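What you see is the complex with one protein chain gone and the rest in place.
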Amino acid sequence: MRVALLTLIGLALFPFFFHAIDGYAGLATQIVIVSIASIGFNFLLGYTGLLSYGHAMFYGSGGYVAALMLIRVMPQHPNLWLAVIGGTLAATALALLVGALAVRLYGIYFALLTLAFAQMIFFVVEQSQDWTNGDDGLQNFPTALLPVGPYTIDLGTPLPALALGPFGNLSDIKLWYVFAAVALLGVILGMRALTRSQFGEVLTAIRENEERSSLIGFNAAAYRLAAFAISGALTGLSGALRALYDGTVAVDAVGIDRSGSFVIYTIVGGVQTLFGPVIGTGLIMYLEAVLSAQISYWRLIEGVIFVAVIIFLPAGIVGTLTRKAAERARQRRALLAESLRARTGGPT
Amino acid sequence: MVALTQALLNGLVLGLIYVAIAVGLTIVFGTLRLVNFAHGAFYAIGAYIGLVVAQNWGLGPALLAAPIGVALFAVLLDRVLLRPFYGKDVTSQILVTFGIALIVEETLRLIFGATTQQYPALAGLATSVSLGPFVYPAYRLLFAAGVIVMLVLVWLFMEKTDYGLIVRAGVRDRTMVQLLGGNIRQASTIVFALGAAIAGLVGAAASPIYSIAPGTGFAFLVPSFVVVVVGGLGSFWGAVLGGLLIGELQSLTTLAFAPAANVIIYLCMALVLLLRPQGLLGESEVIRQ
Amino acid sequence: MILETKGLGKSFGRFAANADIDFSVAQGELRAVIGPNGAGKTTFFNMLSGTTEATSGTIFFKGNDVTKLSGTRRVHIGIAKAFQTANIYPEQTVRQNCRLAALAHKQGAFALEIVRRSERLADVDTLAERAIEQLELTNVADVRSGDLAHGDKKRLDIAIALATQPEILLLDEPVAGMSRDEARKTEALVRKLASSMTVLIIEHDMDLIMGISDSITVLESGRVLANGTPAEIRANQRVQDAYLGGHSEAEMGA
Partner (left out) sequence: MTPVSTSSRGRFIGSAAAASAVAFGSPAILSAQSKEIVIGLNVPQSGPYSEQGKDQLRAYNLAIDEINKSGGIMGLKVKTSVGDDQTTAGVARDNAQRMIDRDGAVMITGGSSTGTAVAVSALCQQKGSLFMATLTHGDETTNQNCHKHTFRRYNDAYMSAQALARTLISKYGTGTWFHITADYSWGWSVHDNLAAVVNPRGAKEIANVKLKLGTTDFSSALSQAQAAKPDVLVLTEFGADMVNCLNQAATFGLTKSCKILVPLVDEYMAKGTKDNFTNVVSTAPFYWQYHQQHYTFAKKFVGAFYDRYKVYPSNGAECAYVNILVYKKAVEQAQSTDPAKLIPILENMQWNMTKGPEHFRKEDHQGVNSVLVLEGVPEADRGADGFAFAKVLEEHSGPNVIAPLNSLSCKMETA
């Protein structure tokens, strides 16, 4: 409950804070959406130890399928729910397919196999001009609307602009942000439940000692496959939302740089942490958008940050902070116990 | 028929280029169990050092300066950054070397600009020689010959020197390497530097054929990983076989259905990973790494 | 017969680690498998537990051919194994180690329980507790198992196997590397376990073997050399020959 509340507050305040540090509403929404993919990636890396170098194939397929559903299936009544579900399911199916082959491998072999599959998907997308419009990508597909009970909501509707005194006006926030934020909140809570669930418990066990786990009767491969599918599903969900929000999806959504970006976001934020991927995504995307406008060598800065984190903060930003906090808490408890003993045991 | 012979010849030359890049990657993995995503960066650094030297003193000195410069850089990297990552889990190795590759690429972009650079025209080498039915670029043939010579030297190093022994031992059994004791640290540094030097040399030597840009390193890294995986991580002859295989495959695909020439190598890698994960000539022991 | 093998063999390339082993264990029996180093005891065990695939012959468990079953599946039909070097979850507490095994028994090889927690399965804890008690680990139940003493680690490994509710328990050198008293303590525990289930044990400690086993199978260079009661085996000339150089009379417990 506390997590839910804190996340909610955080997401509510984010646009304002973001505006204050020279960000803008559109980017805020994109960060929230892409964070979902990073969370998916983090789940795979953090709870199975599998480093996927091809997650763009799920992100991209989610986006393309969502867009294609609007263009081909329901141009008349573009329904956002259906588009998102379609994109997510497509990505999940792909993940099950690839995973069925890939989860038998480990480390570099797994990374390269996922890379290979992603490259094949990229090739297919780039070549099937008639469906994907090649490298130009799909644009201006019908604006998907969100039927909620009697209402049909257009997420493109701007929220009332707010005067932020010294920070000028916060305008151009759309309902999209609210929708994406709710989605992210749901994913975060779901992920929290997932990692504490029976499934998460077994996954952790398998990661710690696979040989033992299979010899007490856990089907390690099945668990890794399920984890891979869940990871792919979340990434696909993110890709679908991003495509619908942007109103466009192009080949870079399935490209190798895209796959790499999830790695960077997650590592910088902190693997195996709940909020690490979100923080990492926000930080790097913010730096990219703001730095790239001012400095032409912003990518160098990104690289330095990345390596610095790996070497000095192996647990990532969030991971390190939470460990520090836990450390301090432990000390405080120790001191408390000490003082109690002192009081009770002390001479009266 | 002519077209086919040409395709095969091209595949051979292209394959040898892949072999040359992959061989450093594979011996470094074999010895240090280090999955080095920065190997492409070595290629790029070598290419740029070569460019600067070539512009002022010609290609000969460039081919000397590039490997030395890159080797020094590698030693620095080995001492300052990578040591703690040897034998660590593959994931963190991939990540740190991937990060280093990022930094190198962007630094090169900062120094030399993002634009594609051309090597100064090479008097005499830019010509083509006649091979019966068709003419072929002289420099490509020279390059191919050079690669073969280099491979022989590397092979001799592996077979005839103590370090080579360690390399070969390392591929089979880490503990055996540990047993060889004290000189292992120094040996690993030397092997790492050697792998880097080879990449650097190839970078300088190949750039008259392919112009260079900061991203070139990564462009060559991915195929060379494909080559190494197909041949078998850690195996010298695996790299050779894999390189030639991929080279021919790509060349012949271009002849049959060009658009697939790029994706075919990934298809090939995927098949190998699924059917024989340790690679064609690899040791099954390394798979679970 | 609860477990039976017919012409079981395993060869790596040309080298045959095991060859036409005919072997059978009766319900409730405590059977020891001995033999000089390299006799193929561990390979034999691995084929029984399903971690190594047999290259020839068949394995029957309660009359059914299980030769092709994976190790994971065999756990669920009642074959559990404790390893030569304790194979545990070092980061988890002793209790959690056993809970996992019990959980595997309760839920099966795979369950997509992505919301509910395992705590809801009451009997998981009961089974775990029982295993802990049976191996007398209660006082260290909440210790991080990586911090346990060697003996406790090995007993925990057995407890984990036990928590999967096996009908037959394979123990690979349960007292290897233990101090005298630790070994005796473990020996007593094993004897207690044997009263309630079938136990198959590999061991070098001849005192222990001769002391607790109902019958003994001797392997030599991958083949069955002899079968019989401890007394018969002790008297068996070929066995003694096989052990000469390898082990002394004293070790044979004579």
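Chains: A, B and C, in written order; residue numbering restarts at 1 for each.
The rule is short, and it goes like this: contacts are C-beta pairs under 8 Å (C-beta built on N, C-alpha and C of every residue); 3 or more make two chains touch, one makes a residue touch a chain.
Predicted, not measured: the structure shown is a model, and the values here were computed from it.
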- Any idea which chains on screen the missing one touches? A, B
- Note on the structure: Touching the hidden chain, out of B:28, B:213 or B:268, is B:213
- Query: In the whole complex, what residues of chain A lie against the chain that is missing from view?
  - Reply: 22-27, 30, 126, 129, 133-137, 139-140, 143, 145, 147, 150-154, 156-161, 169, 171-172, 175, 246-248, 250-253, 257, 289, 292-293, 296, 299
- Note on the structure: Residues on chain B facing the left-out chain by the touch rule are 2-3, 6-7, 9-11, 13-14, 17, 109, 113-116, 118, 121, 126-128, 134-140, 209-211, 213, 215-216, 219-220, 250-251, 254-255, 258-259, 261-262
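Everything below uses one rule, namely that only the chains that are shown with their structure count from here on.
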- Task: With chains as vertices and touches as edges, which is it: line, ring, star, complete or other?
- Result: line
- Message: Which chain has its C-alpha centroid farthest away from the centroid of chain A?
- Response: C
- Task: Averaged over CA atoms, how far is the centre of chain B from the centre of chain C? Could you give it in whole Å?
- Result: 49
- Note on the structure: dist(centroid_CA(chain A), centroid_CA(chain C)) in Å evaluates to 45
- Interface residues, chain A side, partner chain B - complex: 45, 49, 51, 101, 104-109, 111-113, 115-117, 119-120, 122-123, 127, 256, 260, 263, 267, 297, 299-300, 302-304, 306-307, 310-311, 314
- Quick one: which bits of chain A touch chain C in the complex? Just the residue numbers, please. 193-194, 196-202, 205, 208-209, 211-220, 222-223, 226, 230
- Quick one: which bits of chain B touch chain A in the complex? Just the residue numbers, please. 35, 81, 89-92, 94-96, 98-100, 102-103, 105-107, 109-110, 222, 225-226, 229, 233, 259-260, 262-263, 266-267, 269-270, 273-274, 277, 287-289
